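All protein chains but one are shown in place.
Showing subunit A:
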Amino acid sequence: MQIIIRRNFVAGGFLPRIADKRPLNRVAIDQSTVYPVKMVFILGVNFPERNLLKASNTYTHIGEPQHDPKSLESFFGIGNHTSSRLLARFNIHPTCRVGELANKQVLDMTAVLSDMKIENDLRREVLNDIKRLKETGTYRGRRHALGLPVRGQRTRTQIKTPVKLNRMERRL
C-alpha cells in the first residue's frame, strides 16, 4: 500500500493519505508547485476555485466526463446524503463553487469535516471490520477472503465486483 504523506496545513500536522486514482481535482500540496488557478484549502486538500462544492442533478451530464467535479464528495465517506446536509448546515446553495465560499465558511466546514470519521479513519475502520470477520472465522469473513459476494447474492452471474475487490489483502 502506497502512502503519500501530505502536510495538513489546516490542522498543522501530518496526515497520511492513501494514494487513489482521483488526483485530478485534488492536488498534493507542494510548496514548489505553481498553480495556474487559485486554490482553496478544505481539510488539507487543495481544491480549484471553479470546482462545484456539490452539483445539483441538472449539472451532471450522464455519459460525459464531469467537468465540474464535486469537491465535497471527493472525500471518502461523504456522498450525496452527507454533502447535502453539510451545505444546508452552512446555508450554502447546491451550485456554489469553491471560490464563492467565504473564509469563515471554509474554516467552519473544515472544522466540521475534521470531526467526522472520513477518509483514512473510515477506511481503517471498514478494513478492521472485515479483518475481524475473517479472524473470527465467520461465513461473511470467509466470503470476503474467497472473493465471493458476502450478502447472499447469487454467484452464477454478475459477481464482477466481489471478484475484483474481495481478497485476502482487501484494499479500499
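Remarks
Heads up, the rule we're going with is that a residue touches a chain if its C-beta (ideal position, glycine included) is under 8 Å from a C-beta of that chain, and two chains touch if they have at least 3 such contacts; residues count from 1.
Following the convention adopted for this analysis, contacts and distances are computed from a predicted model.
For the chain of the complex excluded from view, the name given in UniProt is "Small ribosomal subunit protein mS29" [choices: "Metaxin-2-like", "WD repeat-containing protein 74", "Sorting and assembly machinery component 50 homolog B" or "Small ribosomal subunit protein mS29"]. On the side of subunit A, touch with the chain left out of the figure occurs at residues 56, 67, 84-85, 87-89, 91-96, 100, 155-159, 163.
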